[in-house]
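The complex appears here minus one protein chain, its other protein chains still in place.
We just call them A and B in the order they show up, numbering each chain from 1.
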Amino acid sequence: MEFLGPILFLLLVVVLVGIALNTTVLGRGMAMPLRQMLKKPSTSQYPEQPRPVTPRFHGRHQLNRYDDGLEKCIGCELCAWACPADAIYVQGANNTLEARWSPGERYAEDYQINYSRCILCGLCIEACPTRALTMTHDYEFSSDTRRGLVYTKDMLLAPAPEGAPDTPHRDKDVRERGHNYYGGKAVSPPGLHGGDHLPATARTMSRASQVLPMAPESEADWGDAPGREED
Amino acid sequence: MGLEENLPSGILLTNLEKFVNYSRSASLWPATFGLACCAIEMMSMGGPRHDAARFGMEVFRASPRQADLMIVAGRVSNKMAPVLRRIYDQMSDPKWVLSMGVCATSGGMFNNYAIVQGVDHVVPVDMYVPGCPPRPEMLLDGILKLHAKIRGETFVEQGSK
Partner (left out) sequence: MTDTVTLTIDGKEITVPKGTLLIRAAEQLGTIIPRFCDHPLLDPVGACRQCIVEVEGQRKPMTACTTEAADGWVVNTHLTSDVARTAQEGQLEFLLINHPLDCPMCDKGGECPLQDQAMAHGNHHSRFVDEKRKYDKPVAVSAQVLLDRERCVLCARCTRFSDQVSGDPFIELFERGALEQVAIYEDEPYESYFSGNVIQICPVGALTSTSYRFKARPFDLRSTPSVCDGCSAGCSQTVQARRGQVERQLARTNMAVNEMWNCDKGRFGYGHLTADTRLTSPLVRSDDDGEEPVAADWATALTRVRSILAPDGEVVPTAVLSGGRLPDEDAYVAGKFARTVLGTDDVDFRTRFAPASEGDALAALAGRDTATYDDVEQAGVVLTVGLDPEEEVPILYLRLRKAWRNTKARLVSVGASSGSLAELLWRRLPTDVGAEAAVLDDLARALDRDGDDADQSSPMVAEVADALGSVDRPVVLVGERAGDGALAAAGRLADALGGKVAWVPRRSNARGALDQGLAAGLLPGLRRHDDDTQRAEVAAAWGLDELPTRGRDLHEILTLAGKGKIKVLYLLGVDLVRDVADQRLVDKALRRATVITHDIVANATTAHADVVLPVTASQERAGTRTNWEGRRQQFRPGVAGPQLVQHDWEILVQVTGMLGHDLGFTDLDGIRADMAALAPIDTTPDWPAAADRSDTAAAADDGDDTLTADVYPLLLDNGVHQVNAPDLAATAHDPHLRLHPDDAAPLGVSDGDEVTVTGGKAELTLPVRVTPDQAAGTVFVPANSTAPDQVDNPRHLGDRVTVAAVASGSATADQPVEVNA
């Protein structure tokens, strides 16, 4: 029985402390840290276990490719136009029959994003007409020089899909593949025309009689122009 | 240095460098230098969620005398530039500068008369963190890269700064 006294005393202390914690200002203030001490810390263990970012996170850019390895970017500079920070530099150039980087006439000869200016707003992604430019979840690209923040085309370009050759492709090979690069999204998918313009010396100007058939039989026919058969 | 003569050359100094650099990188105290929206993310970095204390830099010092690292967080206006430089000069050596966000790095989207086009026009910068604003992880990434850089430094380099 001699233990009852201390037990009752302890109980009383607990009750009093409980009452103090619940009713007094000081007690309510002390309750919070006490409760938190029992919880698991919420600190993210960043370098070892980075927390996943949201699916639409705006990270570093990437220039995408079609399944056959051709680049989606056509060098139109709409991204540069949309950029509020003037962080994108694009230099367009002409695809030729020997070296084709993208479908259509034009490709990006040089493509640079200056991450010391880019605010990762994603307006360029919205502007891109071919979905060539998208954003990845990569955000670890601090650098100790400003030059190191300028990403060039080879750094931004996604690797060629497995089995697909790297660009440039030969125009003839691309035409043989007959790939529909715009996925049926355009009313008239732009063909592969413009691989080269006819040289000025050979002036075989086509008259209307040489016009293409109005309704191509298959996708492969798009852009196969009369008088442009390659040897 | 009497010891040097009795040892194969270089051993003591390199090890001392490593030791000192480790100590410096492991307790890098930042000066409070929030200039704009980036400062919110910088504060978040110091809070419990990201907890910079894990890397020995829990205390943001309000006095430049007690800080080693200046995190320039936000766009530096031309009016602020001399202030920034004065605070940098008041920091005791060795000291480092981290430019947080594109505005501090290059002026960012504010390519105008009011904003210094890159804080490196005013103070030497050791690490540039892109983003607008960079999320705390990006800042931590920059700080960790800075740590690595500090560990690789030599006394000579530090002295020449």
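In the analysis below, contacts are C-beta pairs under 8 Å (C-beta built on N, C-alpha and C of every residue); 3 or more make two chains touch, one makes a residue touch a chain.
In this text the structure is predicted, and so the values were computed from the model without any measurement.
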Quick check: which displayed chains does the absent chain contact? A
For the chain that's not shown, point to the residue among A:A20, A:A93, A:C121 or A:M135 touching it. A:A93
Of A:P41, A:P129 or A:G148, the residue that touches the missing chain is A:P129
Please give every residue of chain A in contact with the chain that is not shown. 74-78, 80-81, 91-94, 104-106, 129-130, 187-188, 190-191, 193-194, 197-201, 203-208, 210-212, 214-216, 222-223, 225-228
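Keep this in mind: only the chains that are shown with their structure count from here on.
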Using mean CA coordinates as chain centres, what's the chain A-chain B distance in Å? 30
Spell out the residues on chain A that touch chain B in their complex, using ranges where they run on. 41-44, 46-47, 50-51, 84-86, 114-121, 139-146, 148-149
Where on chain B is chain A touching in the complex? 48-51, 54, 102, 105-109, 111, 118, 120, 126-132, 134-138, 140-142, 144-146, 149
